[in-house]
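What you see is the complex with one protein chain gone and the rest in place.
In this document, chain identifiers A, B, C, D, E, F, G, H and I correspond to the written order of the chains, with residue numbering beginning at 1 in each.
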């Protein structure tokens, strides 16, 4: 099942550059793993914001939560999840 | 997977009583089937409104959509679906 | 450039079945053309609603508007467009 | 009487791990007591958020408030309560 | 248990005066019964609107719904119910 | 004239217990005076929140503001005031 | 006591010109009376809308409601009232 | 002074094509006049909607209202006006 | 041209009393000057809040901005400006 995931990153502006970079690297590494596992399918930036929109696939909402909460930035993310239903046009 | 489903019924006030009763009976009958199939697990009334909150279980959002759109009142329902994740406290 | 497009279909409930089917068929046919042209890339149903979320690609917002307004249901659609920026993770 | 309770947990991100774990354990222990008393009937996670949706049963809103405010995390919870009415379908 | 009930009256402007008066009289009569039964405790007008705020008392949300839906204007009311908890200052 | 007053208490969670108790006692004492003066007529707790809904009576909005701003917690209250009009049903 | 009154006029677009003009004339005439009585103190147009913002003075919210509901357009007005408190700078 | 003007066109879907075309032509003609007078400076389409965003210049809000209400579609427009202040960067 | 200006004062609660008094005095002094210049025409308190609603007159939005930003409290004000158009009823 697919989910649309909007995530605003609220990491404080005054986070030291080194800590920020460390978090970004860990975030990127974990995201790459989620892509490899087929959980994170697409990711976009919301222009002008420290925010993303992602297309995820997971067996259910609990598995999705596990994936999202495994991200290094998760404690600072304000996440909104929307369940998506397969459209008949895309069947077969 | 469970879903929380809020449904406002917008059936026009001036719908003839006979048609309204027919729809209500069909709605109730189909809801009972969904209960029997384990898809509709709980249903509450929003006090003061022609609206319900329901707890549904379905394999995914598409199956949920099929269940909801099989209801006789569906064309008049304004539905909001929220995906629910199993809470660790409820495991096992 | 990609766009996220949310479309609520407000076609009146009392539209005659024949007219409704005619519109749906024309909508589907045009959507298929937009897919073939690479403009409509993905389409999901919002569960419980007569609504879709689509991923479109178009040179700019005017071209996107032309694509959307070419749909048979367009006069009844309440559409919200969100511009998406390529995420650095997806480069190359 | 049943209530739908949405609770966002605003515990600051920089809460020391030990303090956080202590609060979580106390929260879980108290929640288990509320379950045993039949006050907390179901609990879900809102996917992607440090938030829950719970189904509670209490004689009235004051008793519900007493239950919620007995939770260890209560000072950091942003809670929205919605009164639920028994649906005629569920009678008998 | 007490409830705060906000009710917007959406009776169409073009309702014939006779029908409107009939509904108003029936509404008033039923409201008086609800007062006599101790269910409707206070009623205010929202200034400038065809709307009221009421203080109700009922054993639970289902009983409140029964009271509200017994009003002659109910089919045209847009109602929002808020559960109220007794404040410690008012105990004893 | 009566007013409906919704007050969210934003006193920081980390306020020392002694200071908090001092403020609560002063708040309660002043509220009791406002009750004695007939200004504060009813007070409810919003279940699950550090918030109240109050029914006040004051000659005008300025007198109401004076009453509210005399409360010990006032600097931390987020207050919404709604003017209430006497309903014809309650006349005489 | 003063009130800020926002009024959106929802008179249907297809109201016959004669009826519309009759209502406008009656509205204007009654507004002039309310000005003469010192109830309507200022009136502005919200640019681009069939809407006004008015400054009213009335003994209380019930008197304000009586004034507003005496306007010819009242059945089509969507009105929001905000109670205003005298500012200390304007005393004396 | 400049204004940002958002206008949603609510002309009913079932307006006869001839009437619609007549209104569009009149709208376009009047808009061209407003451009020539320097009142309408820029106009954009909101992609996916029958809506526009315009940049207008007028001596004040009343003059702006006169310009907007001179448009043929005005009775069906839902307009939001935002006052813009010259930015210091654009001075001289 | 007139403007309706809503200003919420977000000065932190823990601002030292002396600093707060200093700011209030400077605010009052500047407001008095703006009154003398005919820019600030009326000022109300929003009951229950550290907020005001003001009626301003200025040649344009930039001049209004200059007036508002000259207030001592400006760095802490959350301001919403609404452009007002003269109503035909008020024309000489």
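Keep this in mind: contacts are C-beta pairs under 8 Å (C-beta built on N, C-alpha and C of every residue); 3 or more make two chains touch, one makes a residue touch a chain.
Note that the coordinates shown come from a computational prediction; the quantities given were computed from them, not determined experimentally.
For the chain that's not shown, point to the residue among I:31, I:46 or I:61 touching it.
Of all options in I:31, I:46 or I:61, contact with the hidden chain holds for I:61.
To test your reading of the contact rule: which positions on subunit C touch the chain that is missing from view?
1, 3, 59-62, 64-65, 81-86
List the residues of subunit A that touch the chain left out of this view.
Here the touching residues of subunit A are 13, 45-49.
For subunit I, which residues lie in contact with the unshown chain of the complex?
Missing-chain contacts on subunit I: residues 3, 5, 7, 61-62, 64-65, 68-69, 75-81.
FYI, only the chains that are shown with their structure count from here on.
For the interfaces A-D and G-I, which has the higher count of C-beta pairs in contact?
The comparison resolves to G-I.
What whole-number Å value describes the gap between the mean CA coordinates of subunit F and subunit H?
Each chain reduced to its C-alpha mean, subunit F and subunit H end up 46 Å apart.
Any chance you could list the residues of subunit C touching two or more other chains?
Touching at least two other chains: 45-47.
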